[in-house]
Each structure stands twice: as C-alpha cells, then as structure tokens.
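A single protein chain has been omitted; all remaining protein chains appear in their positions.
Moving on, here comes chain A:
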Amino acid sequence: MPRGQKSKLRAREKRRQAREELKELAGAQATAPEEEESPSSPSPSFKDVPQSSSATETPSNPQVPERVHSTTTTAAAVSNTRFDEGANNQVEERPNASQAQDTPKHWHKSHIEEKVTMLVHYLLHKYQMKEPITKADMLKNVIQVYKNHFHEILKKASDHIELVFGLDVKEVDPNRNIYVLVNKLELDYDSRVNDNRGMPKTGLLMTVLGVIFTKGNRAAEEEVWKVLNMMGIYAGENNFIYGEPRKLITQDLVKENYLEYRQVPNSDPPRYEFLWGPRAHAETSKMKVLEFVAKIHDTVPSAFPTWYEEALRDEEERARARAWVWGLGKLHVLQCKSILC
C-alpha cells in the first residue's frame, strides 16, 4: 500500500467509528445509507466506497479505480465484497438502535460474521480447486485485521460448511497449519474408496505425486516416506484422516490407478519406487502438481525453472492431445463417464 494510505484509512475509520457512536447515542436508526449505497466514486468500477464499512481492510482510496479484496500482493485484483457496505451497515443499524450502549460489541460482531461468510466462500473455493488451505492464506486473503479472532472465525465457518455441505475442515499439518476439507457424509455403499472427490486423499496424493515429479518422475519409497514423515504421517500409524498410510499409498491408490508401485529393476535386496499412475496423468497434470508443490513452499511454480519448463512442455502436449480429442468428439463421452465420480 502506498505511503500515507494506511494513516488516511485509519483516520477515516476513526471518524466513522466516532460518527457511528454518536448516532447510536442519539438513537437515530437511519444513518447515512446514501454514503454506503450510492457509488459516490464516479469511476465505473467499484462501489467500494467503504468510508463507513469495514474500511480497515479495503483501501478506500477513491483515486484508485480498482478495489482490492486483500490489501496485500494481489493489489490489483478487482474484487469487492459488496455486502460489506450494504448489509453490514443495515445490520448494525437495526439491533443497535435499541442497544445504544452495546454499539461497539454489536458492530464488532457483525464484522466478524461478515468475515465468517467470506471465509466460507474462500474455503469452498479452495475445495473446488482441490487445493489445501494454509493459515497464512486465510489470514492474508480473508481474515486480515481480525487475526486475533482467527480461531473463532474459522470455527464458525467450519460449522456452517459442515452443516450445509457436509464437509469437515481438518488440520492436516499442524506444523505448517495446513487445512483440508474432508467429506464426512456416510455413504450407503462402499464408495469411500471410490469417492476421490474427498480432499484428504487428494492432499496426500498430490504430495506423493509432487515427490515423484520432482525426483525425475520416479521416486524411491524412502524418499516418499521422508516427505510424508515431515508432514507427520508415518507408516503403520493410523492417521485419523488417511487411515493407515502405507496401505493407502502402496495398495489403495495403486488399485485406483493413481500410483504405480513397483520394485526397482535389478535391485537386490529389493527396493521399491513410485511412479504416476495412468489416472493421475489423466486427472491432473505436471503443472498442477508443481503449483501444489510451490504453494506448500509459499512460492510460485516459476521459482523452480527446470520443473517449470518440464511442466510447460507437458501442458503443450496436453493441449495438442486435447485438440485432437475434441476434434473427434470423444470429449463429450469422457465427460459423461466422469460425471458421477
């Protein structure tokens, strides 16, 4: 954020707070809704005139036509939580009018509720993308100034998601604060193994695929375990999300064609290695796996030039293959088959 903006924001926020409190004492119910609702910014983009909304996290500099969801690096992201200005203030007004003394608490509470909703959206988006969620990400993109309330907000968001979507938010790696959404629905028939839309196996699977890819498309079993151990997953120890990990990666995921597990040729005593299975090739790509790896290391795929080049080449080949398949009209058939998985 450019210099001087933060203090401007704070000053604005202070003025706004003072305004709110004054109004509560006066018992006025209607504040100046025109402030929030009307796009006083003449620019065609955002109605983000959050002088009176939670301006603390959105830079309300009227000269900048683009509005920012998070104040950090994705500064040019054109995004906004509109209910910010509208619902938020209306919500404040009604209960507050009758509880003048409670103003700060209520106002505060509705901001938290807003963050809960935003976090719900964010977590669901990550589920859709099949990506793990780090605490850092959540703080940066959603929670922002309310980081002291992180656990409260996360708990509420998790409750909503569990109730409405049947997904659990579970912390997979407490050391690095990585979370995943896990399908907790009981299924009538045994499709737990087949239910590969559930995140937990996907998180573990992506990790293993990442190890394989970064070790030159084949990884010795020891290398895979070294990484899994760092995540707190050990062979023989029943992990509450993954079950028994060794069985999972050497049998279950192999049976599902995500991984290949074979003896290293001519090894004596026999050693084993992992490769990508055909289904992994079909359902994900080197680039996607590299993105996952980069994410875990809090960087971007292009930070690993050799792997990035390889992933790019893979993308080109896939694009060519896709064009061919599309032309033959097979894609629609493939879509039909995968709809229920």
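Brief remarks follow.
In this text, contacts are C-beta pairs under 8 Å (C-beta built on N, C-alpha and C of every residue); 3 or more make two chains touch, one makes a residue touch a chain; residues count from 1.
Keep this in mind: contacts and distances are computed from a predicted model.
Matching "Multifunctional methyltransferase subunit TRM112-like protein", "Serine/threonine-protein phosphatase 2A 55 kDa regulatory subunit B", "Non-structural maintenance of chromosomes element 1 homolog" or "DNA-directed RNA polymerase III subunit RPC9" against the UniProt entry of the left-out chain gives the name "Non-structural maintenance of chromosomes element 1 homolog". For the chain left out of this panel, the touching residue among A:164, A:264 or A:303 is A:164. Although one chain is not displayed, chain A still touches it through residues 33, 36-37, 44-47, 69-70, 73-87, 89-91, 94, 110, 113, 117-118, 120-122, 124-125, 127-129, 137, 141, 160, 163-167, 183, 185-189, 191, 197, 300, 312, 315, 319, 326-327, 329, 331-333, 339-340.
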